[in-house]
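The complex appears here minus one protein chain, its other protein chains still in place.
Each chain gets a letter, A, B and C, in the order it is written, and its residues are counted from 1.
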């Protein structure tokens, strides 16, 4: 039985607490928050769980094997590092940290101490994204592009741009679904509120192959859109997360290339493009709550000394892109190479 | 009565011929094409219209006041220039020419000879886009962003990239709808067919204000999308050209900014963002065929010595962005300033 | 402060308990259920609320002013009648009872004792249905038809047909929205599971005017649909309850009649129908939880000795149509007059 402490009972913490309290193999010991009214909300809802406003108490508690962190991103590094240094396994909200350097230090610390470090890339535990990976990696052929639109009205954040708030989801999904990793990134965007971070942004991800990825995130859209198009040489996918049931549609569509060498005055090669349109197929998806299986995986990894799917390295890869995108945003989309960083890592 | 000659009876030419033959004040005299089977198609359908494979014959014909050009873009400049030099008014398919230099020379020639030079930016004559301009210029408030997705499967072209084929529509619509003109452009994209131009591309348009514009064009998408989001300080718009009736939806949504000066240790100003959601409204749209009113306007402009809404300058502005985007595409999205060009023009 | 007892903690009961525990002016005293595991679920969640498996205990408890009943429909009459006879105000799940006779007896008992008798027609407390009534009663003109489709896969019930399970919602909405009351009903349907009640049914409601109403309910549909069309002489409405935001769309569409008296051999009157199409408008809707305002209204009515919008009479009217429809179902849609029943009532 793995003893769990949760720190932060704001927006996402209640989901962690609810799910940990139902995770086989885990025992939720204590919840920590600095706000007394949040602690009293825990007590009303979970009378058997201890509450505290003292993070150190969690660190000292020998019944607690792992700490889950659901606080603002600026505190992730500090809390996670202290938990690791106290010998606790750690589960951190996304993004794992505010900078590449912080993320790298967490990864190193966890590795040194052989502790499980997991980042809460919740989407990769949904039935939709798991099916997406299955299809992309077996059936799509060569992956041509990945295009995501994730827009809605609100909630504007004051400390991070829309890239850190919304694009982080797309980056974590791409990290899981695509076999290739981006080598460079550029981003453009705009803030429409004076003195505040960008509320609309467009990211380009460049790869060594012919794959191109693009993400549109926007806090100021009249409608909510969560739609990803993925094109491959053999199939194409529309993943619409707002569809109640058929979230993933696989189209047997594409182009066929007829290399037809014709000698003539102007072109040696006349490439003919043909169009292929076949059936569409929407696979049935597992609808288990993603967070439930994510936490079960975290607990299992502690038990068996295994590595979770979204480990510290995954968290680091995502933060590396976020950091580069943020830099690019200030320079009207200058391309930032991720290569060097990659070599260092 | 304005005598009309049409050159090119391929994909779009038949629409010009059909509409000119029904335009009050115009008389379709002759259709020119190099392919005899296309000419015989004209004769079958319009026994009263003359046919010829000799472009010079149109130029010499005193009954012909204006020439409409619906040939491949690479021939636009040559044919349009000869028509202007023969004293004919000219209506050219979009884009007006292959380069800024060509477009500029057409503009200059038409100005010198006081001839009407129109470019076929068909979309600006649709009920939807005319309503769009009306709302954007009176009701939207400050325009924050313009975001268009124009994707489908096919038709791949061999001589121009998807930017020249599809984004040209968005650029012509923006030129008509937005009061501001872009000052810089960047574009990223990819070709998935060896040796062929880009089949997917993302354009960013930069303005002097806080407006940002973005266009996603793609010949290799599993579904057809024609959707534009426009955000303003007072209203927001979704323009979906595939909707059979409610193509334009105006949302009384947005953010409200409460400048709330609070003295405290860290921030003198605490900006609070509020969200406003009100009714949605889909205005009834005029459904007249766009090309019909476009040609009527062309003929009227000749009659009255007026300037059409999409004149040579509009065609030039669009080509300037297309040319800059094409350059940017080869440099992974380097920003190309349009300022200087603007000054020259 | 109104003391509340809730009986039944199955599917809907938890919603009542959660909302009553947050209703100003109400104090949730006790929850009753025969199943001990359900009672222990109450205790875990609401430690301060008393639990019992003895319905009589609620009746005897002087702190309890009102009893809310969320048990299977077959027990509604018995429990509600006993509560009324014990001097308690009553709030009953829909439908209010299993037969017209039962419903009538509840109405009479409540009237005699001057107690509040409310039926849980939840939908009429949604922002959408309240807006619907506003538009139908002021703006639609003469109401021509009301057409509802309410279909999905599951949940098949064993004791009542799909009419009692799903159409009850439409009947309660119509009762609230339309100013006219139906005078006759017919219904056709089919059971596809041997020995079980109808899982698909079509209801026709007849009125004294030119209004016609129709309801399609189905437990065996591949997709979920919740869509109502309402046509009037001045406007038409689409109410789609599955739309996340624009649930109600009002179309300025319809026909215009030109009475054009022409004497000729065959017709003295030639009626010409014209078509009118204008804007569409989706009003912003209140998104408060319906049940919360419904329970607040119930408590207020007790306080002020007023009649709730969905009182016993409303419950009775709906059961009268359900009972007639059930009879008609067995006779392939024979029309059952509601007139006589109406006179008696």
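Definition applied: a residue touches a chain if its C-beta (ideal position, glycine included) is under 8 Å from a C-beta of that chain, and two chains touch if they have at least 3 such contacts.
As the structure is a prediction and not an experimental result, all values here were calculated from the model.
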Of the candidates C:57, C:81 or C:220, the residue in contact with the absent chain is C:220
Any idea which of C:118, C:151 or C:177 touches the chain not displayed?
C:151
Residue ranges of chain A at the interface with the undisplayed chain
245-246, 252, 277-284
For the chain that got dropped from the picture, name the residues of chain B it touches.
45, 47, 224, 242, 244-245
Can you list, in ascending order, the chain C residues touching the missing chain?
144-145, 147, 149, 151, 153-154, 156, 158, 184, 186, 188-196, 200, 202, 204, 206, 210-212, 214, 216, 218, 220-223, 229, 231, 233, 236-238, 249, 251, 253-255, 257, 269, 271, 273, 275, 277, 332-333, 335
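Methods note: only the chains that are shown with their structure count from here on.
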Which chain has its C-alpha centroid at the greatest distance from the C-alpha centroid of chain A?
C
For the pair chain B and chain C, the C-alpha centroid-to-centroid distance in angstrom is 53
Multi-chain touching residues of chain B, meaning two or more other chains, are 277
